[in-house]
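A single protein chain has been omitted from the complex, and every remaining protein chain is retained in its original position.
== chain A ==
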Amino acid sequence: MLLNAANFSSSILFWRSKVFLFLLWGIVSLKVDSFVLQNDVKRSHPNIVIELPCSQKYLTGYFYEKHGQILESDFHGLAQEVGSDELSRSLVHSLKDVFGFSELNRHLIGEGSHRSLVTNFKLNIKPNDMSWLNNHYCQVVVIERLPIGVFADPFELQHLVEHQVFLDVAVIGDTNLELPSALSNKSVVEVHMNTTHNVLSRQSEITVELPLHARYPPLDVAGYSKIEFNQPDLLMRCKSQVTQRDFCSWILTGWSDDTHKNGIFWLVPCGNMEHTTLVSSITFISALVSALLIVLSVICRSTNEDMKNS
């Protein structure tokens, strides 16, 4: 009797563990199979591939030259505009889930008018498609659409490129460093980073630290102006090392910017329009008073001299 009970309980245990293992395997395999689990849910469009000649170094630059505007999120439209041929259509198909981005984290570091926007994310590569990646040279591209209240200094970013912090960087749009927000236009920063996919790592972590500066915001009674950052666009730019085609593929893997988690805010002090009358009047009065004092002292001095001379 006892033996039977022991047998029964051990068999239950055995099956329980089996079920547990099976579940575990299921979960792991699910996770492995769709490592962009979070993004899969939020994916709003399939993979997009845009093929451009490799002489076009910047996607945003290309769009700006063609349209005179900043590239918004309509990559699908841009892909259709560029057009696709058989080769790129098959490329789209073969690239399905080759790689993806996950765990996007953003935050601002620093205080005051000069801060850095730090973007952390992971690049995941499916093991079966390592051969594809080995035949291609790829870079990670981060497209950061800056809100009007901030700007990036192109010369500072060039300095970072020279120090090999970034592979390449471009600022498209309004790069005037001096104008206040009310007189400025939007700009976009495109950062190219190196990947380490050649090493047999299926997941690599990439950090982009972008130094930004605040413009003088429009006036507000609150005393502070709130600047909100949107999600960036993450792409891969790949060039085939095997074929002779001088075309680079810009690959977008369904990272959607509809999410508003990771909302980042930057509070910039701004002037208060209620001060206007007081400030203007006191400014002019002070200038006038100082000027009169100086003029009076000059006149007094000259009358003294006259009295001395006469």
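Following the convention adopted for this analysis, a contact is a pair of C-beta atoms (placed from the backbone, for glycine too) under 8 Å apart; a residue touches a chain by one contact, two chains touch by 3 or more; residues count from 1.
Just so it is clear, contacts and distances are computed from a predicted model.
From the set "GPI mannosyltransferase 1", "Dynein regulatory complex subunit 3", "Histidine-containing phosphotransfer protein" or "Alkyl transferase", the protein name that UniProt assigns to the chain left out of the figure is "GPI mannosyltransferase 1". Among the residues A:Cys54, A:Ile109 or A:Leu183, only A:Leu183 touches the chain that is left out of the figure. Here one chain is not drawn; of A:Cys54, A:Ile109 or A:Val298, the residue touching it is A:Val298.
In the complete complex, the hidden chain is touched by one of A:Gln80, A:Asn105, A:Asn185 or A:Ser280, namely A:Ser280.
Across the interface with the omitted chain, chain A contributes residues 111-114, 155, 175-178, 180, 182-183, 216, 218-219, 223-224, 267-273, 275-276, 279-280, 282-284, 286-288, 290-295, 297-299, 301-303, 305-306, 309.
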